[in-house]
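Missing here is one protein chain; the remaining ones are kept as they sit in the complex.
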Amino acid sequence: MINLRLWGSQNWRLLLAIVIFALIYGSYSYMHPSGGTNRLFVQNANEIFVLVMVSMAQTIPVLTGGLDLSVGAIMTLTNTVASEVVNGSPSEILLGIILCLVVSSLCGFINGCIIVFGRLQPIIVTLATGAVFMGLALFIRPSPGGNVDSDLSFAMTFDLNEIFLTYKWPLPTWFESTVGLIPTPLVLILIVVFAIWLPFRSSVTGRGCYAIGSSMGAAYMSGLDVDRSKIAAYTLSGLLAGIGGLYLALQTGSGNADVPQAGAYTLNSIAAVVIGGTSLYGGIGGVIGSIFGAMSLRSISFNFRVFDADGPLGFIADPLLQPLFEGTILLLAVSIGAASVFRIKNRLKLFG
Amino acid sequence: MLAQKNRVPTETQTSKVVLQLKGIGKRYGGVKALNNVDFKCSQGSIHAILGENGAGKSTLIKIISGVIQASEGTVEISGQAVKFANPTQAVKQGVVCIFQELSLLPDLSVADNICITDPPRNRFGLIDKSAQIRLATQLLAQVNCADINPRELVRDLPLSRRQMVEIAKALGRKPKLLILDEATSALSAADVEKVYEILKKLRSDGLTMLYISHRMHEIEELADTLSVFRNGQHIETFSKGSRNNDEIIQMMIGRDVTSVFPAKPIAKTIKPTVLKIENLSWSNQLKNVSLSLKEGEIIGLGGLDGQGQHEILLALFGVLKGYQGKIIINGNETLFTSPKQAKSEAISIALIPEDRKTQGLMLPMGIDDNISIASLKRLSKGLMINKNKETQNVNEMIEKMSIKVGAASNPVSSLSGGNQQKVVIAKWLMTQAKIILLDDPTRGIDVGTKQELYQLFRELADKGHSIILYSTDYDELIGCCDRVSILYQGSIIKELAGDDLNETNIIASSLNMALEKDQVKRMNKRNENNREVSL
Partner (left out) sequence: MLITKFLLIDKPIRYALGIIVLILLTGTTYTLVTQGTMAFLSPTYLLQQLQVASFLGLVATGMMMVILLGHIDLSIPWTVTCAAMAATAMGGEWAIPAGLAAGLIIGLVNGLGVAFLRVPSMIFTLGVNTVIQGLMVVYTGGFAPQTHSTPIMETLATGHLLGIPNALFVWAFVGSLIVFMLTRTAMGRYIFAIGNREVAAYLSGINTRLVLIASFVMCSLCASMAGILLAGYSTKAYQGMGDLYLLPAIAAVVIGGTNILGGKGTFTGTVVGAILIVLLQSVLSVMQMPEAGRQVIYGTVIISMLLVYGRGEKKEG
C-alpha cells in the first residue's frame, strides 16, 4: 500500500499523461457515433502508431540529457528502405524487415558514436545526420512509390483476426469475438514495450542512461560505463524510429521521402515526450509516458472531427483551429510544469 | 610545543595493520601537497585525521582511494603493496571512500543507488529488482535506517538521510577500509548521533575507518587513534586520551600566525553605522540575526560551515526571496530584491561569492571582460562602452591588485586560483562598492596571495570601506576582523572582540560548547606565550 502510494508520487507525471489521454480520447469516443467499436479503435490505433514509435525513440536520448533531431529522418529512411525490400516470398519479406531494422539501428549507432567519440553536442550532430539520412531516403525513393507486401500490410494494420484471415489460419470462434478484436498496432506497441523497453530499462546499460541524465558526474564517479550507455541510447532510438518507419510503409503500402513530414514527426516527438512527463534535462521519465503523450497529441485532432458544428461549442469543431489548440495545450502543459519556479526562495537555485 | 614532542606516539601495535603508507609524497607542479608521509592504521579502529584546510588531508585520502596517484612512496593494504589507477580498482581491494560531495544519483531510487556499480542480476543478465530491494533493505538495516524505503527516490530524501544511503552504498561494496571525509558536515545533531552508533557498531564488526572531521567533539566521541597533519606532513599519531583538546589544537595550528596579518588600528574614532540588520530570518536557515557594521570596520562571521553564514551574505546581496526582518543601509530601510539593486549607487554592496569558478567568473572570457562586467554602466557613454576608459580602468585594477597576467584579454581560466580570486575582487573594487561581502575568499589560495589579500582588506577598511568576512579559517577571522559573530544553526550565538577573539573561544562557540573557564584561560595564556616565542 505504501509502496503503491510511493509509486504514484514518483510517477505522477506518467499518471497525469494517462489522465490527459483518457480525457481527450474519452470525449472523442463519447461524441463519435461509433465510439467504443472495434472499427474505430483499429482506425485510431493506426493513426497513432508511427508517432508513438517516434516519440518512444525520442525519449531514450532525452533521458540521457540529450536530444535526437534525426528520429523523423531515420523513420523516413526506414520507410523508403521498406518500400524496396519488404515484398516477395515470406523469407524475403522476413529478411527485408530485418534489413530495415538493421539500417535504422545503424543510423542510431552512428549518431551515438559521433556524439560520444566526436565529443559533439547531440542536438547539432543529429541535426546534421538527419540531413544525411533524409538524403539517403531521397536517394532510395526520389518520388513516392514502391511495393510493400499487401498481405503483411493488411495483417498488421487491422485487428488480430485479420492476421488469421489474411494467412488463412483457422480462427477459433471464441477468439474471433474477444481477443481477435484487439487492434494489431496496439499489440505491436505492447510487444515493443515488453520485448525491448522493459528489458533495456532493467539492464545495467539502460539504468546507466537514467544515471547519466540524472547526474553525469555522479554516474562517472560510480564507475558506470557512460559511453556505452549513450551509444546504446541512440542505437535503440534508431531501432524504434525504424519500427515506426516500417509500419508507415505497411500502412501506406509505399515509401515516401517526405521532408516536411519527417520534420513534423521530429518536432511532435519532442512535444509528446514532454507531455508524457520526461524531463528535457534527463533522468526522469520513460517511454510509457511518451506513448500516452503521443496518443494525447494525436487524439486532440480526432476531436475536431466529431464536434457538432452546429452545437454551442461548434466553433471548436473548425479543423482550422486544430494546430492552435495543439500548440496551446503544449504551452500550457509545460508552463504548469514550470510553475514551481515561483516557490524557489534562493534565487541562485533558479540557475540550476 | 616542545613538551609535546617528548611524548612517544602510542599506538596499538598488537592488532593487524590494514593500511600502511611509506614515504608518500605528492607534488603539484612545484608545490608539495604531501611530503614523506609514513602512516598506518590498524584493523577494527576508527582513526581520525586532523588538520587545518590545506594540511594535506584530502590529498592523502585521494591517494589512498585511487583518485590520484602518489608522486613517491608506497601504499600497502594488508601488507601488500598496491597501486590504484582509479577508484574502481581501490574498491576491488576493499578501500571505499565516502566523499564530501555526495555521489548519489538524485533521480534513481535508494535501492538503485546502493547497487549502482554492481547490481544483482537474474539469469537473463538483467537487474534483479527484488534482489536489489532485499540487498538494500539489509544494508539500510545495517546502518540503522530500516525506516528508509528502498523504493524511494534519493531526491525525495532529506540531506541527512542521503548521507545514510551513501554509507549503506559504501558498505554494499564490502569494504576493508572505509574512509569518511567530512561525512557528518551535512547532518543535524540528532542524525550525527545515529551515525556514531553505526560507526561504533561497524568498528566492533572489525571494520577499519579513517575519519576526517573538523568537529573536535566528534573525534573525541569516536576515534581510537588520532593523527595530526600540518603543511603536508604527518606531525604525530597518538591514541585518544593521551592529549587534551588544547594540545591537539596547538598541534594543528603550530605556526606563527600573527605576523601574516596587518596590524589592526588601535584607537578608532566613532564612525557612522553603514549597515544594520535587525531580526533577519529566512526559511529555517536564518533565525533572528542582528548585526551592525560601521564605516571602516571589518567584521567576521564564524562558526562551522553551513550555519547560515552564506545566507546572511546572500540576503544582503538581494539573492534571497521572502526574508523577514529589516536591513537598514545608511539609515534607510531597504528591501533587497536583486544583485543589480544591491550594487546600485544608493546601496553599493559587493559580494565576492563562495565559489569563484562557478559564481564569480565567466572562465572562458577575458580577464578584462571579467573585471569590467559589473561596472559597464559607469564605463558607458550612452549606449557605447568607452573602450579607452575601460582599458585604462582595467589596467589600473590589474596593477593595483598585482594580478599576474600575460595579456589582459587572455581568458581568466588561464590564471592560477589566487589570481582568479584577485580578478573577482578587482571586478567589485571597480564598482567602488562601499560595503564588501567576502564569502570565504581565501579558500584554496596559496599563502603568499592570502597575505596580499589580508593587507588589501585592511587597506580598504582604512579607506572607509566596510567589510563582512566569512571564513572557515579561524586564523583569518582573528587576524583580519575587528569583531567576529559566531553562528550556530542560523543564529548568532556569540560575538567576540578584543582579547576574547582567539582560537579557543571561536572553536568553543562554533561547537556551541562551553569550555571550562580555567581551561579557556589556560589556553589563552598558552596562545600568548606561543606568539611571544614565535615573534
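Note that the chains are named A and B in the order they appear, and that numbering of residues resets to 1 at the start of each chain.
Note that a contact is a pair of C-beta atoms (placed from the backbone, for glycine too) under 8 Å apart; a residue touches a chain by one contact, two chains touch by 3 or more.
Just so you know, these numbers come straight off a predicted model, no measurement behind them.
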item: Candidates B:Lys16, B:Lys83, B:Lys201 or B:Lys340 - the one touching the absent chain; value: B:Lys340
item: Sole residue of A:Gly36, A:Gly118 or A:Pro170 that reaches the chain not shown, by the stated touch rule; value: A:Gly118
item: Contact with the hidden chain (one of A:Leu6, A:Met31 or A:Ala128); value: A:Ala128
item: Interface with the undisplayed chain - residues on subunit A; value: 67, 114, 118-121, 123-125, 127-139, 142, 220, 257, 260, 263, 267, 270-271, 274, 280-281, 318, 320-328, 330-331, 334-335, 337-339, 341, 347-348, 350-351
item: Absent-chain interface as seen on subunit B, which is shown; value: 86, 317, 319, 338-340, 342-343, 351, 353, 358-365, 369, 372-374, 376-377, 380, 383-385, 387, 427, 431
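Here is the rule we use: only the chains that are shown with their structure count from here on.
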item: Subunit A to subunit B touching residues, read off their complex; value: 2-3, 6-7, 9-10, 199, 202-204, 207, 210-211, 213-215, 217-219, 221-224, 283-284, 344-348
item: Subunit A-touching residues of subunit B, taken from the complex the two chains share; value: 87-88, 91, 99, 102-108, 112, 116-117, 119, 121, 124-127, 129, 149, 151-153, 156, 282-283, 314, 319-322, 338, 359
